[in-house]
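Omission of a single protein chain aside, the complex is shown with its protein chains in their original locations.
Labels run A, B and C following the written order; every chain starts at residue 1.
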Amino acid sequence: MLSLFAADAVSAPAIFDWVWLIPAIMAGSFLTILLGSKRLKVPAHFIGIPAVIACLVLALVTAFSWIGYSSDVAHSGEVKSEESFGGTAETAGAPVPGFVDAGAPTVACVESKHGDDYDDDGDHDAFGAGELAFSGELELAVEEGEGGGGTPCPVINDVTWFSNGGDPEDGGSDITVGTLVDGQSVMLLVVVTFISTLVHIYSTDYVNGDRRYTHYFAFLSLFTASMLFMVLSSSTIQLIVGWELVGVCSFALIGHWWEEKPNSDAALKAFLTNRVGDIGLLIGMIILYFAAGKTFDITTINTMAVSGEISQNTLLVAGLCLMAAVMSKSGQFVLHTWLPDAMAGPTPVSALIHAATMVVAGVYLIGRLYAVFFIGFGISGGTLNAMALVGGITCVGAGLLAFVQADIKKVLAYSTVSQLGYMVLALGVGAYTAGMFHLFTHAIFKACLFLGAGSVSHACHHSFDMKADMGGLRKFMPKTFWTFVIASGALAGIPPLAGFWSKDEILVGAGVWAGTDGNGTFTLPFIFGMMAAAMTAGYMTRVIWLTFFGDYRGHGVPHESGPRITTPLIILAVGSVFAGFLNMPKPFVEKIGLPSSWGLWFEHQVEPAGIGSFPAIDHGKPSFSLAIVATLLGLGAAFLVWNYYKALYAKDHKATEVTDGLMSKIPLLKAGHTMLTEKYYLDHLYTGAIAGGTKGPLARAAYWFNQNVLDKTVDTAGKTAVATGRFVYKYIDQGAIDGAVNASGASASGGGQVLRRLQTGRVRQYATLMFGAAALMAAVFIVAI
Amino acid sequence: MYLNQFLFLSAVLFCIGVYGVLTRKNGVLVLMSIELILNAVNINLVAFGAFNADLGGQVFALFIIAVAAAEVGVGLAIVLLIYRNRRSIDVTEADLMKG
Amino acid sequence: MENAFLQDWGITIMVFLPLVGALIMMLIPADQEENHKTIALGTSLLTAAIGFWLCVDFWNLGEAEWANLHYVVDRNWISVINAKYLVGVDGISIPLIALTLLVVPLVIIYSWNHIPNPGNPKAFLILILVLHTGMLGSFVAQDLVLFFVFFEVVLLPMYFMIGVWGGEDRLYASIKFFLYTLFGSALMLVSFLALYWSTGSDTFVMAELAERVRVEDVKLGTQVLIFGGMFMGFGIKVPMFPFHTWLPDAHTQAPTQGSVILAAVLLKLGTYGFIRIAIQILPEAAIEWAPWIGLLAVIGIIYGALGCLAQTDMKRLIAFSSVAHMGYVMLGIATLTDFGMNAAIFGMVAHGLITGMLFFIAGSVKDRFHTLEIKRLGGLLLQAPRMGWILGFCTMASLGLPGLAGFWGEFPAILAAYQPADGISAPLFRVYMVVAAIGTVLAAGYLLWLLQRTAFGTPSEEFENDPEIHDMVFTEYVAWVPLLVLIVLFGFVPHLIFDLTDGTVSGFADAVTALGK
Partner (left out) sequence: MSGTIATLLATEIERPSIDWHAIAPELVLLGGGALVTVIDLIWLERVRKIMPTLTSLVFLAALVPVLTLWGDADALPRGLWIIDGTEPSAGVWEGAYVVDNYSLVLKGLFLLSAYVIVLLSTNYMSEGDYHDSEYYQLISASVLGMLVMSSSRDLISIFVALELVSIPAYLMAAWRKRDLKSNEAGLKYMLMGVFASAILLYGMSLLYGLAGSTLLSDIATTIDIGESKPIITLGIIFTIIGFGFKVSAVPFHTWAPDTYEGAPTPLTAFLAVASKAAGFVGLLNVAIVAFPTQADVVEPFMWVLAAITMTVGNLIALRQTNLVRMLAYSGVAQAGYMLAPLAVYSGLEDRATSAVVTYLVIYAAMNLGAFAVVIIAARKTRSGEITSYGGMFNYAPGLTVAMTLFLFSLAGIPPVGGWWAKFEVFRVLTEGNRASGIALAVVAAVNSVVAAFYYLNIAKQMWFMPTPDGDNSRIAIPPALTAAVVLTVIATIATGVLPGLVSDMTDFVNVAAGQ
């Protein structure tokens, strides 16, 4: 395989062959905690924290290796690429037939893969440990490659898990698992291990003394392992496996305090909503499996999508199916309802799973199969598509909802939904790097916010109610306050904090603002994005006011949290400040006099431009005016909110909402507000439809909901299903089908009863019967024959 | 003589016998009715034997006579038994078992 | 090469050893309960030893050989109809045999201190051993008449197990079970005979019949009718909608051991029959029937799930879930592709392990709480944390979580439905695929709901301080751990089964493909 490339080809660092260790370590940690912690009398975090730190180290080593590798490739490629532009393919190092897009130096990344399958029984030991230890045949295909375009191909280490339906030649297929190392996965690797490490440390204080401390850490480990497993997937089936496993961990951790029904309800809701999306995931993956010639291999699927071997219609259908999965996992409208409920779990879990990592799985999925989406949805040159629309609606819709929450975590949850919408919007408009970058920065500052919220509630007797139990906390817990403010600023997109950069790039990517030139002109998504930018600043200001300013409305005296809580906060706050600098626009970098290579550094590492498995996307050009306008919008919204609360404070030190303001005077606004407090009636809609198709006016639906369903938020579809189930069971199963069976039995028995009357006991009648029958039959037969 | 005259006689006897079996309540009369049927059979057999110039029919008839005697013997014994226990030979009264 | 002893005697000893054990037990007075348990366990372990030896020996033959029959013993049995004592194993029987060999000893171990009312371990264990023979025999028989006899042998013991040791409604349930199955097998027998006559009436050997159907060019109409008879026979056993109504009753009323065996092995006789007999012999008719089987399968998936949601009894819920799960198995079979049939066999094994486990748990819950009414349960995790976690684990496995065995029965079946064998309408099966995928949501719904209402929350007042409620006991550990381990193992190493079945199944699928083109 290597021989296919030029002699001076850069070989991939050995670490890439060993990244499978990272999830394996966490899986080992899980098993050790589960089976050993109590027996060895070792606190669970003694196992979990070293494991996760080891993973973090490995992830960082991988990341630095990737950086080095990609720059090596870029370096060697730069020379070549200039030559290859001239059309001399042989010097491009990859004279591989096919996939060569005219003009663009595309490098095929899969062709060498199935070129020679060979059984390599000698290599068992390499995978002899961890979860990749498979008995039987082991097929090892190491693929390394680098492109002439300066971007390395993903480094894939696959083992054939098993074959099904005969050999591949006979129409069967190999099912492979392995690791796929490229910029995107390395980035997630770092994010997951980093946040996970901090959450582990934070948790030692936060859930200290919890009755299921061990169990908590075990699942934290399992979650991290599953997430990493998913991130490193080289095949869609592996991705499905990881996808489901993180869902289960989420289920287990949301329902961590399952003694209370609302918690387990929330866990169920989360799992079931995700299952709904999984329908799309399964079907989408199946469509791609067949479309790509019976393979689950992600690189192959992408390559074939790019090369046009899979028709756009197929890609569109598959993409739409996968969107369902994205919508559930990444909380897009209308499947987002589980995410706010998921706040029932412990706060560090919310930070890790429901803000920084698991919920971005959907975004990650889009990025992983970007060719499928990009080409399927026709993003290039488009004006609107399902993905951008869903993202846009989500970021605005959820932003609005965030304004009316009293629960600090719920605000953050809706904010997460909104920001996930942002990322989906970014990917929907073709701004791949912007989406990924926002994922990256958001993970940091949102984790910081959640952990901050946890710290606050730690101080306020485990309440999350901003209105009832908080206020004026800045005096009591300065560290929490400052980190929270910084992270909020980052979220709101205040320059130069992290969120500013990523958000700006998304808005640029929409290609609407003059001079930005994206993949198309996505006007509506752009408007949504601007609105969301303003709203974000607004609701975060509200949170900060209600939590940290004004007078303390709770009881007791709050206190600052311990170092195990505040240290992670500080680390994340620092990250929130600096993360954005990783991907500054080139013009800006040049203007402030930094080396040009600092600009778009993130993009260079993450975006696999120019290789055969990645679509040719256009990049928008940054615009100072857009940045300024967007920032001003945010600041303006913040200012308005701030003044609103300030005025309120002046009237009444304990007030949190205006009771006789415009809201209550203007019906339209009032209706709007109710709409928001009722979460757009989505839960009502689902449940209402179930419980008997109530079609009354909205208000009645709301009333009904309040009275009957609030304390019984069973999963929406569940209730219809239960009702249907009852009906079917009672009337069809037990009634019709079983009834028919029983009735035939009864009629047989009844027939017997009637026939018994023949047997009168009188011998004369017996004789009559005998002779009568004989005579009758004789007569019939004589006549008939 | 024609064969059908015998056959007709036999058929009439058979019908009378059947009628007797189906209508008589008295056990002895029922047995006698059966004897009528058997004699109808005998007439048939003898007539057919003559018609076919075959001894078999007459032999058969002899066997029937002998067996009928045994049958009636046993039959009467049972009727007597019934009479002893029930003081009645009305066969229609015997309906302890039915259904 | 096969081991010479196993070649001559392996299968025969394996199949009939339990019967020998049962005979020995018959001679021992009933009051020596310990002896009975020991003999039963010993017999089943010995059977398992020989059986697993056979399995291992089979495994060592190498993948290329797995598609063929091995350890074939061919003796005349009923010479007037040329029915033979023809037994042998290949890739699709081995997994099911192994499952049977595993489950029966576990059930006997579980019985050690869980003999249901009204006691009498002697009779109970004898019945289990007789069942054992019947089940193993069905999986090794390669002659239709022989198969039929073994297929029916399992009826009796199961009937009594439900009827004597069952719950309150046991009489109704046992008779229903019996009559349904009998009805199916009567029709199945008629179709076997029809097959016999239409192929030249000189063999009942499955492989030969398959060959003859092709050579004699049996009319498609006849084939379809014969397939229909088999469909009834096997479909009732599976059970497919709408012949399923015996199952919830039988499961609910059966003692734990009976439910476990019923779920783990007995239902598989039907699906196994479909693959081994109906499809192998009548591939052409199978293509005609496939859309209908697929339809009933997906109806079963949704219907079973809806049935589950309506249940108030834990055991009945699990029972209904079998209808849904077997729907996936049947969907896989209906695609007539190797992928689908592989998935089906995997699904059989996975369902056997998982649902078997769930029934074990239900039995143990009943032992402790004396009720299975979901409303009255709750907080199992507090009172019996280990059992609660195992319940959680099993619900996850049952709803098809990747990484556990259930997934590999479900996902590939759905996948295969995207592209059924040639000659079957792909758009139709794609609709089935979507419906089946929706079924996975419902499955998650009822299973998690069950978990929530039984394991989560806090115990109700009536059981709060019940001293009878304790965590798992030794026999439960011994009986359950192997199943749990296998659920994980097959989740991660699915090719343990896929590789075994692939060869044989591909052969059947190729026959279908050849016709479909």
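Here is the rule we use: a residue touches a chain if its C-beta (ideal position, glycine included) is under 8 Å from a C-beta of that chain, and two chains touch if they have at least 3 such contacts.
Note that the structure is predicted; figures quoted are calculated from it, not measured.
Engineer: Quick one: which shown chains sit in contact with the chain that's not drawn?
Structural biologist: A, B, C
Engineer: Touching the left-out chain: which of C:51, C:163, C:273 or C:491?
Structural biologist: Looking across C:51, C:163, C:273 or C:491, the contact with the absent chain belongs to C:163.
Engineer: Specify the residue from the set A:38, A:591 or A:756 that touches the hidden chain.
Structural biologist: Final answer for the missing-chain contact: A:756.
Engineer: Contact with the hidden chain only, please: which chain A residues?
Structural biologist: Residues touching the hidden chain, for chain A, are 745, 748-749, 751-753, 755-756, 758-759, 761, 763, 765-767, 769-771, 773-774, 777-778, 781-782, 785.
Engineer: Which chain C residues would touch the chain omitted from the figure, given the whole complex?
Structural biologist: The list for chain C reads 26, 30, 76-81, 120, 122-123, 145, 148-153, 155-156, 159-160, 163-164, 170-171, 174-175, 178-179, 182-183, 186-187, 189-190, 193-194, 196-198, 201.
Engineer: Could I get the residues of chain B that touch the absent chain, sorted low to high?
Structural biologist: Counting over the whole complex, chain B touches the hidden chain at residues 7, 10, 14, 17, 21, 27, 30-31, 34, 37-38, 40-41, 44-45, 47-49, 51-52, 54, 56-57, 59-60, 63-64, 67, 70-71, 74-75, 77-79, 81-82, 85-86, 91, 94-99.
Here is the rule we go by: only the chains that are shown with their structure count from here on.
Engineer: Quick check: how many Å separate the C-alpha centres of chain A and chain B?
Structural biologist: 97
Engineer: Of all the residues in chain C, which ones touch at least 2 other chains?
Structural biologist: Expected reply: no residues.
Engineer: Can you pull out the residues of chain B that are in contact with at least two other chains?
Structural biologist: none
Engineer: What residues of chain B sit close enough to touch chain A in their complex?
Structural biologist: Touching chain A from chain B are residues 18, 21-23, 25, 91-92, 94-99.
Engineer: Enumerate the contact residues on chain A facing chain C in the complex.
Structural biologist: My answer: residues 131, 134-136, 161-166, 170, 172-173, 237, 240-241, 243-245, 248, 251, 255, 258-261, 264-265, 267-268, 271-272, 275-276, 278-279, 282-283, 286-287, 289-290, 714-715, 717-718, 721-722, 724-730, 733-734, 737-738, 741, 745.
Engineer: Would you pull the chain A residues touching chain B in the complex into a rising list?
Structural biologist: Where chain A meets chain B, its residues are 756, 759-764, 767-768, 771.
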